[in-house]
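With one protein chain removed, the remaining protein chains of the complex are shown where they sit.
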Amino acid sequence: MINKTTYYPLSEVPHYKVHGRTVPGVCPLPLFFNGSAVEINVSGSELWIDIEVGYHIHEIWITCEVNNELMSRQMLMPGRYTLCLFRGMSPDAVKNVRFTRELQAMTEDEDCFLLIHGLQTDGSFHPVPRKKYTLEFVGDSITSGEGTYGAREDTDWIPMYMGYSRNYAKMVSEALNADAYLISQGGWGVLSSWDANPHCNIPSRYEMLCGLCRGPVNEKLGAFEPYDFTGRKIDALIVNLGTNDASAFAQPAWSDPVTGGTFEQRLNEDGTFQEDDLNRFKEAVINFLKMLRHNNPQAHIVWCYGMLGYDLSLAINDAINQYTAQTKDHNVIFLQLPDTTTETVGSHAHPGEKSHRRAAQVIIEYLQKYLTF
Amino acid sequence: MINKTTYYPLSEVPHYKVHGRTVPGVCPLPLFFNGSAVEINVSGSELWIDIEVGYHIHEIWITCEVNNELMSRQMLMPGRYTLCLFRGMSPDAVKNVRFTRELQAMTEDEDCFLLIHGLQTDGSFHPVPRKKYTLEFVGDSITSGEGTYGAREDTDWIPMYMGYSRNYAKMVSEALNADAYLISQGGWGVLSSWDANPHCNIPSRYEMLCGLCRGPVNEKLGAFEPYDFTGRKIDALIVNLGTNDASAFAQPAWSDPVTGGTFEQRLNEDGTFQEDDLNRFKEAVINFLKMLRHNNPQAHIVWCYGMLGYDLSLAINDAINQYTAQTKDHNVIFLQLPDTTTETVGSHAHPGEKSHRRAAQVIIEYLQKYLTF
Amino acid sequence: MINKTTYYPLSEVPHYKVHGRTVPGVCPLPLFFNGSAVEINVSGSELWIDIEVGYHIHEIWITCEVNNELMSRQMLMPGRYTLCLFRGMSPDAVKNVRFTRELQAMTEDEDCFLLIHGLQTDGSFHPVPRKKYTLEFVGDSITSGEGTYGAREDTDWIPMYMGYSRNYAKMVSEALNADAYLISQGGWGVLSSWDANPHCNIPSRYEMLCGLCRGPVNEKLGAFEPYDFTGRKIDALIVNLGTNDASAFAQPAWSDPVTGGTFEQRLNEDGTFQEDDLNRFKEAVINFLKMLRHNNPQAHIVWCYGMLGYDLSLAINDAINQYTAQTKDHNVIFLQLPDTTTETVGSHAHPGEKSHRRAAQVIIEYLQKYLTF
Partner (left out) sequence: MINKTTYYPLSEVPHYKVHGRTVPGVCPLPLFFNGSAVEINVSGSELWIDIEVGYHIHEIWITCEVNNELMSRQMLMPGRYTLCLFRGMSPDAVKNVRFTRELQAMTEDEDCFLLIHGLQTDGSFHPVPRKKYTLEFVGDSITSGEGTYGAREDTDWIPMYMGYSRNYAKMVSEALNADAYLISQGGWGVLSSWDANPHCNIPSRYEMLCGLCRGPVNEKLGAFEPYDFTGRKIDALIVNLGTNDASAFAQPAWSDPVTGGTFEQRLNEDGTFQEDDLNRFKEAVINFLKMLRHNNPQAHIVWCYGMLGYDLSLAINDAINQYTAQTKDHNVIFLQLPDTTTETVGSHAHPGEKSHRRAAQVIIEYLQKYLTF
């Protein structure tokens, strides 16, 4: 079956496009984030991809799209092997193929990685143009697509229920004809995680290539190196954070297993947020906005919030207002996304595909008005 | 045709319910606002309503619902006469009938009024229970339903294109099983009108029975008397203001035709809001919140905004945050409503029925979570 | 208010279009059928219509559309008077206005009529072009829009619950850019009425101008004269009949109150249709097809069926097959419409607006493929 095809190490593939943060030209190519992908335009009757997969706990899932339509979604076994992405097709037609990582970067599994080594085909490669706009999405489990797969009663925290393929970030990017970068981690916030762990905050990892993974394999892949922001120009930067910071207020103090120190976000007796702790959160938002602006000077920053409750809406707005007062940077707006309902919820009490669709629609409509160049 | 029926002055109708602000027990009953209505449960084969209508410029429109379904929407001619609301029905069944004013209170037509004098029927009247919740909607042209009727190309500012019947306030009230009060005026804001007239602000009229009309007839009907807020208990107070305040920033200075004085909301050269003017708007929001709270001590205040753009979203949030800091009143939230698009727009560049439906859905879902008693 | 306007008897209105069967040029103009209308393109700030209304039992309802959007739906009182259709509009713009009868022709009320005498305006009249296609709809209560208004629990058989404005015939015509003729009567069938009255069949009245009304007034208006089919050229003729013929099989024998004779459509003991009676129905379909073809030589005949059950689907197909075998006329097809469900039902157990929307969609899609000229 595999005859008359030629094997191309990725470094010898004349045309391909990488989605998501990466080091230009690297081979093998690591796909660190959900939504990270390799995309090609290729003729030929069949196409195979040479991949290397590793994990200890959380298995990798991927999707393959042909001509922008989902063909497969599957769990990958560990090891190095080839997967067939299509076969039996008219050899002359050029097909667009996108091989995409579904699973978020996994801070909890240091052996988790996905590498693209090469491609094999009886066809030839054609240029893959950049899209009109470039977006970055920064978020938590919502942006990791947790809950977009699985039944409503499912409550396991497993890769199978996460994904890029039914994610608002994908919907927004496609509707706007945009390329997208994603960086997200379930359970993490701007200041702390959902259970008040202050180490689990996105800002502390934002400036690395991929700070949301661990271990020597990923270190060797360059994941913890400073990310070179000059290689891209983001038109709109969608931040969807705050949900886990709100949860932290409802949790007991977090104890550092190493130092024994604790961290806590407290409620007053009347259920309102304790002022000092709320200010600490606002400060984190302000500082993160400064970091985002530093690294993305021209990006229109859209802070989205609401898909799992509006609790910190006023606080986020206050932080944005303070940031703007301090910096005179008006290129930031707040966009409230519709809360998830019993109609739109997915598995594990997270937004389902319908909720992502509704949220995407609000973002799409906003950006369609804004992005008029 | 009108035989065997009995005429009842409204004061002698044993059971009826009035929607909207009114003086309890008054006869004839003025319907001042869009959404103001008389509702009855009545048996009999036919029902007529004895009304009196006046206007100089802007004609009154009404709707009639039978068993909660729209039956008619029509323009009223001036004068006193009876209208048939139903006929030929099974006499024993009790029908719910609601006769509703479509048109907002009209500050621009001092002769504009609609009075209910009585009812005529061969049936009998039955109690009309209050709904589980009570809401008040305070707004501008959006809450007056401008644009919910009419073709997209229609740009006349006329009563025909305004209405309660396709209004988000109606949708929210029905979905939540709530009675509703509406007070709204097209073109008006919290601080000024769309063209920066500082006299056209809702707060200056909120505490009157109906401060949004003029003239001796309405004065005689008590419209300008202080409204007795103790006669009702609002569960949630939905404010949908700010849209015209945003417009004012794009308009030239307004000149008072009497004093020659001017009023202006200015933009900076870079298109951002002039800080002093923006603060003046925020101050107006803060003061209005204090007024609303003073008159509705227990109401959950939901400040909605966004159906015609998000320009003042951050400023409104800042004002709410300042209000809460000053008063320690946390019973106020901000709810962003989806902006109107080319898909959802109605006539006169205003939100169409689809936009109202989307906005209503966001409010409904929020209040369904909140109103759990 | 009515000043500077000019009154035009309809016969002196230079441009207007009549919808529905009529006698060309007649003045006053009777609107016999639901969907019958007068349509004009007119400038000016206001427009009034001079009408005459009569009925004994069943009141007339009308709608007014401005620029193809519904503005009003209302019950008409008997007498001759003027109604204002719009006022306060920009005088230069040309508005499209359609004044439409909602109520079907009423065989049960011999005094029921609606006449247009003239128009009054400060504007001028402009030509109203014919649409690209011309359709005729022939039906029963479904085509009379019974159930498209009213609550689901409403079971009165009254004009208020009937209408053209939410009718599949209107939806189809608008989607196809077509002018439409309607002829329909609630309870009637091809062979007999729902209760097996053999006099209440549409074919016996089809060839009159309007055979579905009675009385000296309508006679004087020419209703019972042979209709001149040469004045129009129907592109597609949608027949939606059979529903009442199916009901007749579940009813006891009908007794003629005059002659004492009876008529019955019988079921076998196993619930299937008695063969002779079914053949009688098929014969009626075949003969009606011949009548339709005779009068509309070029029309594509689409026999629709199913909105209230599929019981006679096979029988109607058999009749069409027999008709085609006899006549070699292949220009007839059968189109099954989706049955009404608890989700889509309206008042009086009739198809609601949603059911009409679904049925319309099937017809629209079929005719869009067919009408390619």
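For reference, chains read A, B and C in written order, and residue numbers begin at 1 within each chain.
Following the convention adopted for this analysis, a contact is a pair of C-beta atoms (placed from the backbone, for glycine too) under 8 Å apart; a residue touches a chain by one contact, two chains touch by 3 or more.
Predicted, not measured: the structure shown is a model, and the values here were computed from it.
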Contact set of the excluded chain (shown chains only): A, C
Full-complex contact with the absent chain, from C:Y7, C:Y81, C:F224 or C:F334: C:F334
Options A:S90, A:T230 or A:T372, residue touching the unrepresented chain: A:S90
Sole contact to the chain not displayed, among A:Y149, A:F263, A:F334 or A:Y366: A:Y149
Contact footprint on chain C, counting only the chain that is left out: 270, 272, 306, 310, 313-314, 317-318, 320-321, 324, 330, 333-336, 338-339, 341, 361-362, 365-366, 369
Touching residues on chain A - with respect to the absent chain: 1, 57-59, 61, 66-75, 77-78, 84, 86-90, 149-151, 153-156, 158-160, 347
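The rule we apply is simple: only the chains that are shown with their structure count from here on.
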Top chain pair, ranked by how many C-beta pairs fall in contact: B-C
Centroid spacing, where centroids are CA-atom means, of chain A and chain C in whole angstrom: 57
Between chain C and chain B, distance of the C-alpha-averaged centres to the nearest whole Å: 38
Sequence positions of chain A contacting 2 or more other chains: none
